[in-house]
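A quick write-up on the structure given underneath.
Every protein chain but one is kept in place in this view of the complex.
By letter and in written order, the chains are A, B and C; residue numbering begins at 1 in each of them.
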Amino acid sequence: MALIKEKFKETKRVFGEWNVGAYRWKAPKGYLDEFIKALGEKKILGTLCSGCGRIYVPPREFCSRCFRKIETKTIVSNFGTLLAFLVSPPLTKGKVLIAGIDAVESGWLKEGEEIILGIVNFDGTSSKLVLPVLNVKPTDVFVGMRVRAVFSEEPKGSLSDLIGVEPAEQVKF
Amino acid sequence: MRRVAIIGCGQTKHGRRTDINQAEMVSEAVWKAIEDAGIGIEDVEAFAVGNMQGFGGIAHPEMIFSDYIGAFGKPVQRVATGGTVGGSVAQLAYYQVASGMFDVVVAVAWEKHSDSAEPGATTGLLHVAFANLSYMFKKGLDMRSFAIMGLAGAAAGISAYQAAQYMAKSGCRIDHYDMVAAKARRNAAKNKYAHLKWPDCRPEDIAKTEMLIWPMRFGHVCPASDGASAIVLASEDAIKRLKPEKPVAWILGIAAYADEEADQGESYQGTGVLDYSAQIGCILSAKKAYERAKISDPRKEVDMAEIYAPFPHQELMFSEKLGFFDEGTAWKAVEEGITEIDGDFPICPSGGVNATNAIGSSGLQRVLECALQIMKKAENHQVPKDVEVAVAHAWGGQVQFNTVTVLSDKPKRW
Amino acid sequence: MKIGIVGFYALPQTYDVEMTREESVFAAAKGALKDAGLEREDIDTVVSASSDFYDGRTISSSMLIGASGAYLKDESKAEEDGLFAVLYAIQRLRTYHRTALVVAHTHSWTFNPHKVSTFMLDPLFDRQNELLNDVTLAALQANAYMHSYRVSEEDIALAALKNLENASRNPLAFRRIVGITLDEILDSEIYSTPIRELTMAPCCDGAAAVVLAREDVIEDLSLDAVWIEGVGAATDSYIRDRDLLEMNSLGIAAKKAYEMSGINNPLDEIDFAEVNERFAYQELMIYEALKLCQKGRGKYLIRSGITERDGDFPVNISGGSMGGDSIIANGLYRLIEAAKLIKRGFGEKALVHSQWGLLAQKNIVFVLRG
Partner (left out) sequence: MLIKNKDMAVERYEGFPFVARFRWTAGEIYEVFLEKMKEGKIFGARCDCGYVVVPPRIICPRCLKKLDQSNLVELPQKGVVLSKTDVKFKMDSAGNFEKTDEILVAVKINGANSILFLKALEPVEIDDEVEIVWKEEKEGIPGDILGVRGVKK
């Protein structure tokens, strides 16, 4: 017996919309610009809460734990640990649709590419970032792996200047 | 603080309901609950409602169908907490009665995903991060990075990271996720209201489905269902007045602690949550709910649980945070069949959220299903063992909200 | 078991405020705690109020847990006017909790709230009519009311004038026009007859918070409190199946609040009121639904000056919604203005009202005592 697909009478529909793109918002001035400028200099910027010493990356304006505003900005290590990872199957056309556009056909993702998404905690920070794990085969990736940030050689002043992480020297014993 | 019990349950058939509109769907659940409670609409003094309005594209829909559910002249209070909304609505209704403000209230929560033109729950979930994404594009996020982010999918995304982190910590294998998904499909086949039914689904059937992004298969993903769940809550003296003889499900204790958003802060700020599967909110909610319900050893004193697990790893992860299994060992219980419908500790005998997910309804449905088991009204998916204490859990927000509700067949346990 | 307001803080209402959503909510929550002389750890439960369609974010509270002080607290979020969050906080205080923080906000700059009102229409029929929104619906109700009870545009403009004059003295108000005249109001731009720019509330950015506590905590910590004597809330039918001339749910809500606080004749036993009149004509109908006067005679209450700031029953000394409508936070601005006036000894008992939904489909009424 397979999955049972129950059908219901298809009645008429009335159409409408919600212009979500017409909304606008506000961000703390300078927070992300300084983060991106640091990426251009191959550095990672975070904010340090003077109450509990936690460092948030990307920079955060309020520490929920101390219920206070965070005043200090600090550069953190480019090295970190892989907390966990996900591996995509070899990518083919029709597999990844982004807003209706085929990500492989449009060249954003390469045919047959296996992307590893790593959950990375940079040393000394209380945050994690989800970044591609580069220059390693999926079979060689493991939880707890030491990794190092990989920056773009020609930074364009964008979030994508932090390309991902790659394996750092592992303990050999 | 007065004692409160569920005296009536009503829900619609969950599925792609292209035959009824949102007002009809919600009123069907409400009237079924009132009928099941054996009372009249005039006995109902207030309503607790909630859904994720962005999914169905209607703002405050309960205002449009206030007459469909007999709300004229009565207070209608609305809460909205993401995927947890059903659990939050049930807890609002509990507070409405326990505070002594009302004697009889109806709690209803629902979702109509098929009214959105985008597939499944994309609109609502995309819209959680839409503002952040807009900002990231403004800050030069290129399409390759955006495509990579989208690999895991809007909903599955964060849950896929969570599945990977739980696996990294507990040492379980992807086959255990297949076992939980198969159990959900099998149990759902016994539940006439459930959506995805696969009578004798085996883990191997799930293992054959396409790998979306390791460790998440297509067979692990929950459906986007249309559906509504409603329960009638009454105070102890109202129960004496209205229905002294029929079985009821007493609510012994509830709690809902919130953690910091686990993925991204506002405008792509960082957050202090290192591990999506840590779920501190669930641990605190369980501890406080058990304290209020006078339960000291959940594994011994609780008989079954309905856990909010749109994805199989979440049933394992949350059953540990709720104190039913030691940290990182829930997958062993699945192997031994402990959590089967006829096992020692049944989890999600209804098929759970993995088989049926109308996001607004799911949280309330967990409380409703526990009540059905306690009142022995779960028909084909009634668990064989005697259920005296059941725990209903709901989860949502940006992987950060948890509601825990402890129900029992007796007003108090001490 | 009585509940008291022990602290409050409201940000000045503005438009396109130079603060992020998080900064506004943080300032309101922090301010209310400071006013109460309490710290975050003294708070047992937090109930926030926001709405996904106004904030442009699904699960609009998920990224405000830190700013609202709700981190690792037993909390929830009401998705309607902040006074409904206060009602929910009271229900929580009468069950498990001893102290509660309620914080509400809306930044109208994010998206035109009048457009959000069209999302509340029945999508199968009413939403297909591009002329229908909260302003044009109010215009239809105003014309029906004026026609049935021979109320003139001037009667309505006088109600707006009273509130606009009061607003010009209120540092927290958004629209403060010093020396506003009746003619200025009667000549202001028409949105939909008879609704004009100066006879409808201007949407604005706002954030406000209150701290509530049980009477035993108030005594133990000897806190200064404004007491909540009674509360009533009710819902009306949807706009298509309603009598346009009646504010049914307000009448029912007021009756409940009066019964709970032992009030038989509101005009005599209550000293002043803060009401949410989204449209100036509604203030007249609100008087009638609150049983301050007979049906259709609201205009006489206005013309007699009884509800002026120096009258026997001042209404909206703060300027009310004519001074600014911060949507979800509107109710808390009304509550806080009333609490401030009581603490200044302006009056012993106050009535606070707010509304929600098309044509004030939902109403909530509080009775406060010093």
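In this section, contacts are C-beta pairs under 8 Å (C-beta built on N, C-alpha and C of every residue); 3 or more make two chains touch, one makes a residue touch a chain.
All figures in this text were calculated on a predicted structure; none of them were measured in a lab.
Which chains here would be touched by the one that got left out?
Contacts of the omitted chain with visible chains: A, B, C.
If the hidden chain were put back, which of C:39, C:187 or C:241 would touch it?
The single option touching the absent chain is C:241.
Quick one: which of C:49, C:132, C:173 or C:342 touches the chain that's been left out?
C:132
Among C:115, C:255 or C:340, single out the residue that touches the unshown chain.
Residue touching the chain left out of view: C:115.
Determine and list the subunit B residues touching the chain excluded from the picture.
Given the touch definition above, subunit B has residues 17-24, 27, 31, 41, 56-58, 67-68, 70, 112, 114-118, 123, 126-127, 130-131, 133-135, 137-138, 267 touching the missing chain.
I need the residue numbers on subunit A that touch the omitted chain, in ascending order.
9, 11-30, 99
Taking the full complex into account, what residues of subunit C touch the chain not shown?
Listed in rising order, the touching residues are 9, 18-20, 23, 26-27, 30-31, 34, 56, 111-112, 114-116, 118, 123-126, 128-133, 135-137, 139-144, 147, 189-195, 237, 239-242, 244.
By definition in this document, only the chains that are shown with their structure count from here on.
Using C-alpha centroids, which chain lies at the maximum separation from subunit C?
It is A whose centre lies farthest from that of subunit C.
If I average the C-alpha coordinates per chain and also across every protein chain shown, which chain's average lies closest to the global one?
B
Express in whole angstrom the distance between the two chain centres, defined as the mean CA positions of subunit A and subunit B.
Centre separation, subunit A to subunit B: 28 Å.
Enumerate the residues of subunit B that touch no fewer than two other chains.
Residues 54, 57, 127, 130-131, 260, 265-267 of subunit B each touch two or more of the other chains.
Would you give the residues of subunit A that are in contact with at least 2 other chains, written as numbers and ranges?
In subunit A, residues 16, 18, 20, 23, 25-28, 61, 63-65 touch at least two other chains, as defined above.
Would you mind writing out the residues of subunit C in touch with subunit A in their complex?
So the residues of subunit C touching subunit A come out as 19-23, 26, 30, 40, 56, 65-67, 69, 71, 107, 109-111, 119, 123-125, 127-128.
Show me the residue ranges of subunit B that touch subunit A in the complex, using the header's touch definition.
13, 15-20, 54, 57, 123, 127, 130-131, 134-136, 139-152, 160-161, 164-165, 167-168, 185, 189, 196-201, 210-216, 260, 265-276
Which of the residues in subunit A come into contact with subunit B in the complex?
1-4, 6, 8-11, 16-18, 20-21, 23, 25-28, 31-33, 36, 46-47, 54, 56-61, 63-65, 83-89, 96, 98, 103, 106, 108-109, 115, 117, 119, 121, 125-130, 132, 143, 156-161
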